[in-house]
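The structure under discussion is supplied below as structure tokens; questions concerning it will follow.
One protein chain omitted, others in place.
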Amino acid sequence: MKFNLGCQLNYSLPEDSTFVLNISVARNDYQEVLEESIQIEPSLNYEEYVSPWVKNRYLRLNAPQGNLQVSYRATVEVSCPNENPDGIAEVPPAELPLDTLHYLYPSRYCQSDRLMRLAQHEFGALKPGYSRVNAICNWIYDSVTYLLGSTNPHTSAFDTATERAGVCRDFAHLGIAFCRALNIPARFVSSYAYNLEPPDFHAVFEAYLGDRWYLFDPTRMVPRQGLIRIGTGRDAADVSFATIFGPAQMEKMHLFVEHLEDRSPTATGDAIATG
Amino acid sequence: MKFNLGCQLNYSLPEDSTFVLNISVARNDYQEVLEESIQIEPSLNYEEYVSPWVKNRYLRLNAPQGNLQVSYRATVEVSCPNENPDGIAEVPPAELPLDTLHYLYPSRYCQSDRLMRLAQHEFGALKPGYSRVNAICNWIYDSVTYLLGSTNPHTSAFDTATERAGVCRDFAHLGIAFCRALNIPARFVSSYAYNLEPPDFHAVFEAYLGDRWYLFDPTRMVPRQGLIRIGTGRDAADVSFATIFGPAQMEKMHLFVEHLEDRSPTATGDAIATG
Amino acid sequence: MKFNLGCQLNYSLPEDSTFVLNISVARNDYQEVLEESIQIEPSLNYEEYVSPWVKNRYLRLNAPQGNLQVSYRATVEVSCPNENPDGIAEVPPAELPLDTLHYLYPSRYCQSDRLMRLAQHEFGALKPGYSRVNAICNWIYDSVTYLLGSTNPHTSAFDTATERAGVCRDFAHLGIAFCRALNIPARFVSSYAYNLEPPDFHAVFEAYLGDRWYLFDPTRMVPRQGLIRIGTGRDAADVSFATIFGPAQMEKMHLFVEHLEDRSPTATGDAIATG
Partner (left out) sequence: MKFNLGCQLNYSLPEDSTFVLNISVARNDYQEVLEESIQIEPSLNYEEYVSPWVKNRYLRLNAPQGNLQVSYRATVEVSCPNENPDGIAEVPPAELPLDTLHYLYPSRYCQSDRLMRLAQHEFGALKPGYSRVNAICNWIYDSVTYLLGSTNPHTSAFDTATERAGVCRDFAHLGIAFCRALNIPARFVSSYAYNLEPPDFHAVFEAYLGDRWYLFDPTRMVPRQGLIRIGTGRDAADVSFATIFGPAQMEKMHLFVEHLEDRSPTATGDAIATG
């Protein structure tokens, strides 16, 4: 599927500040960037760093005191294969690709080490496989209230497991933590999302099953086919859309995602392979 | 029912230390102390303080460097009424006795303020009353593993809600926190317990329902009729069996509880009124 | 000193709700209420409960759906003795009045059990006495940033010890936790405060020294002579100005404190005895 998308970020800077932005769409086997532009006002140079494995694209720029506007636009073709979830199995630790192992370890916002018994209690008896990760997503959807403003940047899966309210980022963190606690590698995905209301960056997660990564969204807020990946990381700490060194104030943020073809993304029970 | 019970505590003290002990059986409408003795070696004076409402009996003694042995023995008649739990209702906040209100507030180990949504999610739809508190106990029994050594003196209900392992004190804290989150006053009870294996001090909790307090034990380790109350508090912080000011080392602890009559305490589905 | 003070609270209630308010000035040896009125719109009955030891005055009222306005006004004479702090000693646990002991135990927002080493490290070598509690206040003032909006109702002394930002309530909780960790009984005081900007309820704390309680305010925001006590508790959990059972929305809150005499409250290095 083809999308036009973009964002515009406005900041006011009382002092010179350094920005590391992670807003560019990732280029990988399933995502082709057909066209792309980035515009910065005032006009500034920037460096791009593409992280070697997951291909996150980080832009660094040093902005002078005053106003800063960053506008990103892209046309992207996304072609993740849809698969029948029935045959997708979990991989025993003895057979996991060794480069997925570090997605089993606990991270800042996904303290899987402290959720072991809870995960076992809720999901330990379920049949392993895609359907078990799906059951994790259903549990989160049913047990956690989506509530804007209920959490903050310090909130972690350990908190959400008990406090039971959060936003997309918290839902993803809890899904990741549960998967890892069951020895399923899992990681965080930041994205543009078609039809998200209100428009914003979206957070979902991936689990490693069979011989690849599959996409999950416990919020059920958008069709997974309408997700265009920006960053991949252990959790939100790795893929903040803006890491700012200096005292900047965000003034405005605007996102858009348009669908360019006849068939629009729709909710599906299929598995969506993403890596 | 009538019990002989007691404990013997042995400490070695590298320096003079002050002890506040809460090991004496409480005297109240439902507990008559028929005989009692306390023996301290070396021979020392002590003060007793009985807290005005819940009648906890705190003994303070200043022990010199060296060895300390405290032996407590009592013969106690316990006569808590057994009631049919069916008619026992919750009391709306508008009608609660005002002196029970502070048992609704969060405390060190029972952070009910952070368990509101979890409590609502798990128990909010249940019929209010004794049976709802019983459902809380069943949930804890089913969801939390009783595991000696899995927790420490800093562990709180917020931890146990996710980590799902603990000892009697943790079970009681979680029950209290859930009750308070549902606007049911609840408090901690330390006790001697008949038939507890291995012998130790035991922790249970009370909830205020109808017009009095009722006893609950989510561990199901002993018959509730075999509980002889020592202390009552907001949580374990209030009724530690020994608060020690100084560098004492516990060397040995021994407890015993014997039943003195024909009919021994047995498991019962009755409500046990305790205050 | 004599003050006119009061507050007006406005709520909108989508449903009938029960309120427990703790906004009335406490009557004790050092505070005489010369005149007082409470006005509720719509006109409603209320019950008052005065807690037996610390004399907190809790008002309970059941308000119907719609708007609720509560107005409280009082004229109060405050006459806490000012003392020379030099001779005020700490009391060893062996000699503390036994009814102060439970102000040594950790509470929801003052986890003194987890701050033992930090308190020893920072204050353990200081000369015991009033000056040590003063040093605690200075440390808090120097180390924690007063920042409106930086914390929330779940924030505790354990958080503030590291996060180093908060409001008056957080400053008081940290002071209390440090004192308890050093075996100094300490408790939370909510108050009206002369010259507080912006006007709001204020939180300070008391420590037990010599043979009485003394007042401390690590925020230094107002002269301690200008504090008029509302509630006393283990921490903020006990003396919330409004505990609401039901879905109320606060619409407005207004407080005022006027000084009625020539000599106005001023900053002082004296100790202020309060109980």
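For this structure, a couple of remarks:
In this document, chain identifiers A, B and C correspond to the written order of the chains, with residue numbering beginning at 1 in each.
The working rule: a residue touches a chain if its C-beta (ideal position, glycine included) is under 8 Å from a C-beta of that chain, and two chains touch if they have at least 3 such contacts.
Here the structure is a predicted model, which means the values were calculated and not measured.
One chain is not depicted; across the entire complex it touches A, C.
Of the options C:V70, C:L115 or C:I230, the residue whose C-beta touches the omitted chain is C:L115.
Contact with the chain not shown here comes from a single listed residue; of A:Y11, A:Y58, A:Y72 or A:F241, that residue is A:Y58.
Although one chain is hidden here, its contacts on chain C can still be listed: residues 114-115, 117-118, 121, 143, 145, 158, 161-165.
Touching residues on chain A toward the chain that is not drawn are 18, 20, 47, 49, 51-53, 58, 60, 62, 92-94, 98-99, 101-102, 104-108, 110-111, 113-114, 153-154, 183, 237-238, 243, 245.
To be clear about the criterion, only the chains that are shown with their structure count from here on.
Taken as a graph of touching chains, this assembly is arranged as a line, each chain contacting the next along an open chain of partners. If each chain is reduced to the centroid of its CA atoms, chain A and chain B end up 46 Å from each other. Contact of a single residue of chain A with at least two other chains is seen at no position.
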